[in-house]
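Notes follow the structure.
Here the complex is missing one protein chain, while the rest keep their positions.
Lettered A and B in written order, each chain numbered from 1.
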Amino acid sequence: MTLLKPAVGRALGWAALAALVVLALFGLWGAPPDDVQGDAQRLMYLHVPAAWIAYLAFGVTAFSSALWLWPRTRAAVWDRIAGSSAELGVLFTALTLMLGSLWGRPVWGVWWAWDARLVTTAVLLFLYLGYLALRKVPAAPEARAKRCAIAALIAFVDVPLVHFSVSWWRTLHQEATVFDPELKANIHGVMAFTLWWGVLAFTLVYVYLLDRRYRLESLEEDLEQRELEQAIAERVAGAGTPGRGSRKEEVPVG
Amino acid sequence: MSDVGYVVAGWSITAGVLAGYWLWLRRRTRHAERFDRDA
Partner (left out) sequence: MNLAQEVGLVAGKDLRIERRARVTLQQILPFGAIVLLLFAFALDPDRGVLRRVAPGLFWVAVLLAVLLAVSRAFTIETEHAARDGLRLSGLDPAAIFLGKAAAIAVQLVVLEALLAAGVVLLFDVSLSSIGPLVLATLAATVGLAATGTLYGVLAVGLRMRETLVPVLLLPVVSPVLLGATRAWEAAIDGAPSDAWPWVGVLSVFAVLAVGAGMLAFGPLLEEA
């Protein structure tokens, strides 16, 4: 029912929270403002980790989908992980884009730029949303899992294609200003530490939330399954009673 | 908006989104558990 033992999950939650607090301390106060970007650079301590998790979650969804599709490893757990990770992926992708936009406005002067990383992340968001829409379609668990798994793998192969073609397109049209979303090369010392700490903190948050979301997914699927069995049992019971003819019953539709 | 405004906005929205999602998960899980118990 859960991926981690309950005590481990709880401990992880506290660890994640503590890590986030430390990140805030360093990101908002401990680390100095950047020479070029000023205080706006502090958004990078969230934007870069969020982007990392957005792509990690995507990879987890794709990998779990592959494990589900492979007959020898097929098990409900992989489908549930894929779905849970996808929901987290949407969350962190949206955060990435929002934070990137808030960073871009003071630093580049624009809310958005058409460079490969940003565009690919935007496409990633839409790929996720499509996957989640597919997941919400009512269906037998096996059928739904198969459809979603295939959709996830297609999306996974598509992302490098998108990145490559957009990247090429933009280098051909490169204008005077070179947009450098990460500026990692200029970061050292406390700033580098804060950035890496952010990656660590967000990873803890992701694993913790994945475990909780997985638990919810298991509960809801079991619930659906039980409702279905109940509905079938009621129908069978109603039909199998002799001499009652057409007994009208309200059967819950799952 | 000065730079600080963007930073504050970004950090508070992030905190809000993460907290909000966690709360939403908790609510949905409790709701599902209730049905689990009734079964």
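Convention: a contact is a pair of C-beta atoms (placed from the backbone, for glycine too) under 8 Å apart; a residue touches a chain by one contact, two chains touch by 3 or more.
All values reported here derive from a predicted model rather than from experimental measurement.
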Going by the stated contact criterion, tell me the shown chains that border the hidden chain.
A
Contact residue for the chain not shown (choose from A:Ile81, A:Val123, A:Leu204 or A:Leu219):
A:Val123
Footprint left on chain A by the chain that the document does not show
69, 123, 126-127, 129-130, 133-134, 137, 139, 142-143, 146-147, 150-151, 154-155, 157-158, 161-162, 164-166, 168-169, 172
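Here is the rule we go by: only the chains that are shown with their structure count from here on.
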Between chain A and chain B, what is the separation of their C-alpha centroids in Å?
14
In the complex, chain B residues that touch chain A
1, 3-4, 6-7, 9-11, 13-14, 17-18, 21-22, 25-26, 28-29, 32-33, 35-36, 39
Complex contacts: residues of chain A adjacent to chain B
20, 24, 27-28, 38-40, 42-43, 46-47, 50, 91, 94-95, 98-99, 102-103, 105-106, 205, 209, 212-213, 215-216, 219-220, 222-223, 226
